[in-house]
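The next block holds one structure in the form of structure tokens; read it before the comments.
A protein chain is absent from this complex, but the other protein chains hold their places.
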Amino acid sequence: MTATTMSMAKALNAGLRRAMDDDSKVVLMGEDIGRLGGVFRITDGLQKDFGDERVIDTPLAESGILGTAVGLALRGYRPVVEIQFDGFVYPAYDQIVSQVAKYRYRSGGRVGMPIVIRIPFGGGIGAVEHHSESPEAQFAHTPGLKVVACSNPRDTYWMIQQAVASPDPVVFLEPKRLYHSTKAEIDVEATPTPLFSSQVVRPGTSATVLAYGPAVSVAMGAAEAGLADGLDLEVIDLRTLSPLDMGPVHESVRKTGRAVVVHEAHRNLGMGAEIAARISEECFYSLEAPVLRVGGYDTPYPPSRVEEAWLPDLDRVLDAVDRSLAW
Amino acid sequence: MTATTMSMAKALNAGLRRAMDDDSKVVLMGEDIGRLGGVFRITDGLQKDFGDERVIDTPLAESGILGTAVGLALRGYRPVVEIQFDGFVYPAYDQIVSQVAKYRYRSGGRVGMPIVIRIPFGGGIGAVEHHSESPEAQFAHTPGLKVVACSNPRDTYWMIQQAVASPDPVVFLEPKRLYHSTKAEIDVEATPTPLFSSQVVRPGTSATVLAYGPAVSVAMGAAEAGLADGLDLEVIDLRTLSPLDMGPVHESVRKTGRAVVVHEAHRNLGMGAEIAARISEECFYSLEAPVLRVGGYDTPYPPSRVEEAWLPDLDRVLDAVDRSLAW
Amino acid sequence: MADLVDPPLVQLLTPEGERVEHPDYRFDGDDQTIAALYRDLVLTRRVDTEATALQRHGELGIWASLLGQEAAQIGSGRALAPQDFAFPTYREHGVAWCRDVDPMALLRLFRGTDQGTWDPDEHNFGLYTIVIGAQTLHATGYAMGIQRDGAVGTGEAGRDAAVVAYFGDGATSQGDVNEAFVYAAVMNAPVVFFCQNNQWAISEPTTRQTRVPLYQRAAGFGFPGVRVDGNDVLAVHAVTTEALQRAREGSGPSLIEAFTYRMGAHTTTDDPTRYRHSDEVERWKLRDPLERVRAYLRRVNAVDEAFFTDIEAEAEELGVRLRAEVRALPDPDPTTLFGNVFTEQTPELAAEQEEFRSWSASLETEVAR
Partner (left out) sequence: MADLVDPPLVQLLTPEGERVEHPDYRFDGDDQTIAALYRDLVLTRRVDTEATALQRHGELGIWASLLGQEAAQIGSGRALAPQDFAFPTYREHGVAWCRDVDPMALLRLFRGTDQGTWDPDEHNFGLYTIVIGAQTLHATGYAMGIQRDGAVGTGEAGRDAAVVAYFGDGATSQGDVNEAFVYAAVMNAPVVFFCQNNQWAISEPTTRQTRVPLYQRAAGFGFPGVRVDGNDVLAVHAVTTEALQRAREGSGPSLIEAFTYRMGAHTTTDDPTRYRHSDEVERWKLRDPLERVRAYLRRVNAVDEAFFTDIEAEAEELGVRLRAEVRALPDPDPTTLFGNVFTEQTPELAAEQEEFRSWSASLETEVAR
């Protein structure tokens, strides 16, 4: 085993480096990703090592980034695009939903779009407006896009490589507040879990807590804290948001009879809505209580001095679990 | 009673005319809405009567339309924007979700955005790509936007006026395939139903069918056809998608014990997901079956020669009702 | 708005069919080449009129006619080298013709049986793009790919490649088109921006998009722009050849404004009498892109009369074939709806397909009963 200890930021960097070594058609594109190495330093050193033809500091225009990525893909390249912050993906929204997502379908399968759209997402970093959004539901609602979210360094190292290798476009969501928070040992010779699969990250019996991205640590924190109250929570890291991998979820809910979904995105029409609808349909007779949802409130993302009250935390998760158990 | 018979297109035209008469700050903006009267003729004759300062043929740039509408609103105007087809709203997505939707919140309530964004939506007109999309879930997921959909000429006449009078931004969805299909008598002196309310449009007992926009006629057709099989379906026209008016929905489901949601938008993360999640939570013990969803499939909108197979129709609605009853 | 119309326009063949000199541009082909271009013009027009007729008979859902723009499209399309790549809007039927895309592929799209199924790589011709302006960025990105392949400025024959991005006068207002200008300039990408200014964006005249001639937009982004008589196939060919060569050599992007006219409706669903005068259309008829080439060929006796009758016969034959093939087109099998969303069908989509299949089967059983 060749293990290295890495933060999530480092895991992304190492994963991207390996993907670029493996395939000379992989190019990185984005604002400030070259000389600076990105505002989060995810691409640190890559322009130096791979040159500015493969690590491209683009003009400040996101529709331009995605639109030229489509053209590069048509020429046989595999662009990996960095959107600087979640809130700046919207100028590129049209190219993503009308071009990237549809190309394979409309071309009768002839033309693929092997593009990865990396988006640092979510809040909790004390930022100003537009730097803490969670846009995943909008992409997951769009057929033709795959959407994944990583939650820990080890997964991240593999997931980014799997996403780059994917022949389909992948919206790759990175919980920015975890970039530098924890480290993990990564065996770079291990066999990774398949990209589009969910995983039980903590087995338990009292209720099922479903989370992805930054919410996984919140869910795990809740599970820890719940022990004191005699709760034994099962936590599932969804990892893939489109397609959803409902197998492990349904299995778990059939066992526990209760489910709580946690995410930072607004609750209304967030991923929790879809997951609740599917669980209700598939596990109708197993449910002891309705699927409950803990999400960001249905307001715009608030000023940072009050964001902790807005973001789901372990108390809100445990409160939902309690309500579920009391149903 | 001063009744006139109008198609939905005519009702929109008459409603806009009345709104412009009532308030000189109302301006219309969009591509081809002036001289041509819009590709669907919704604004026919309005430029002639109100002048080109109030009915503006804009350059061909949707972000520009919305962005300048924000500026006009800041100057005290009430822009009513026409997006030519649903699929062309995406270039304006950033201005809508990051500017229009957030202005009131970020300004601490000081600055409102009384903008109406009219979007002819949905399929079934035999069009080419990008002309048959149903983007409502994405807007409903965005706090700060209100989203409504009309389904018949009478409602439309009032809803458009109420939307223009609203101090908050309203995404106004018009089922384009119904523009010219049916006519209704409209009493222009009546007192309209409040804008943000859902309505039971057909009382029944066997199951509740929820629909909006073009799907309402499908649901009504299903209810008619169901009579032959001894089904007495209750149909609710949701009318408002954000905020949702769940009162009448919950009441109905508590009575029937079964619900089916119908819309053209992709099922995955469509409005049906949210509605199913809410009904499951509020009516947990009343439900005899899970809330079922009939939606567009989770593929890009298909070529028109096969769109009828893709779109929800009365058979698919009845099939879902049957499955619900057999649960 | 005199300056929208008046600035000098590169012209090599007058509406009367006389060849004229231009200080910067010359057409590099002989009369046989011109005769071949004439054939392209006639056949392209025939595809177009046939399609319009088919739409009227309910065989197509809609059709976007290129009537009047044949010279702009054939002149530029024939300037492309095999290794060059073209990105069309929804109206480039003449360019498709030059790229050997069977007109049936276009007709299937407008009939609604598919959304564009030629292989872009086989024809070096992108899929039709309806969202205005989006393809100009694709073209620029593709050109960036050419640069990364080392296929610019080598001087090796047949290796250096360029891209042409088609768009309309209305499209120049879109953010995407201007971003494409930015990217192409900064990257020095081998792309030719080819704007067919047909004077109208549906019902809006060019004055709703700009107050100066469109070719001037380029200078502000740092590359050359030129306005050419878009109804003069020789001038368009010459100007495009030069711009493509520039691009292939590594001298970067340029903008061509082909000044032309949309003789017909925007599409078959449009009614242009609501917004423009017929005398404008009449005036442009005098500048018909086909007439002047015919007049020239006749004047210099480059071809005999059989040439013209042969082409007419060929056009007739083409029309007959298209009519027959369109009428015979089957509707797609609904179960194909669920394929090609991704490389491999996801379990979710497989389930939807199965749901659809069993439900359709149940319907049939019911009907059969």
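Per-chain residue numbering starts at 1, and chain names A, B and C are given in the order in which the chains are listed.
Keep in mind that, in the parts below, a contact is a pair of C-beta atoms (placed from the backbone, for glycine too) under 8 Å apart; a residue touches a chain by one contact, two chains touch by 3 or more.
What you are looking at is a predicted structure, and each value in this text was computed from that prediction instead of being measured.
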Among A:D49, A:E185, A:E224 or A:D315, residue touching the chain not depicted: A:D315
Tell me which of B:L72, B:V164, B:V218 or B:V260 is the one touching the absent chain. B:L72
Among C:L54, C:V192 or C:A218, exactly one should touch the missing chain; which is it? C:A218
Given C:S173, C:Q199, C:T260 or C:N340, the one touching the chain that is not displayed: C:S173
Please pick, from C:T14, C:T210 or C:T336, the residue that touches the omitted chain in the full complex. C:T210
In the whole complex, not just what's shown, which of B:L12, B:A61 or B:I275 touches the removed chain? B:A61
Contacts of chain B with the missing chain: which residues? 27, 53-54, 58-59, 61, 63-64, 66-77, 91, 94-95, 98-99, 103-112, 143-144, 146, 167-168, 196, 243-244
Which parts of chain A face the unshown chain closely enough to count as touching? 31-32, 34-37, 39, 57-61, 63-64, 87-88, 90-91, 126-131, 268, 297-300, 302-307, 309-310, 315-316, 319
Chain C positions in touch with the non-displayed chain are 172-176, 178-179, 182, 185-186, 188, 207-212, 216-222
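Criterion: only the chains that are shown with their structure count from here on.
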If you take the mean of the Cα atoms for each chain, which one ends up farthest from chain C? A
Rounded Å distance, chain A centre to chain C centre (Cα mean): 40
Counting only Cα atoms for the centres, state how far chain B is from chain C in Å. 36
If you look at chain A, which of its residues touch at least two other chains? 63, 91, 94, 98, 105-106, 143-144
For chain C, residue numbers touching 2 or more other chains are 114-115, 131, 175-176, 341, 348-349
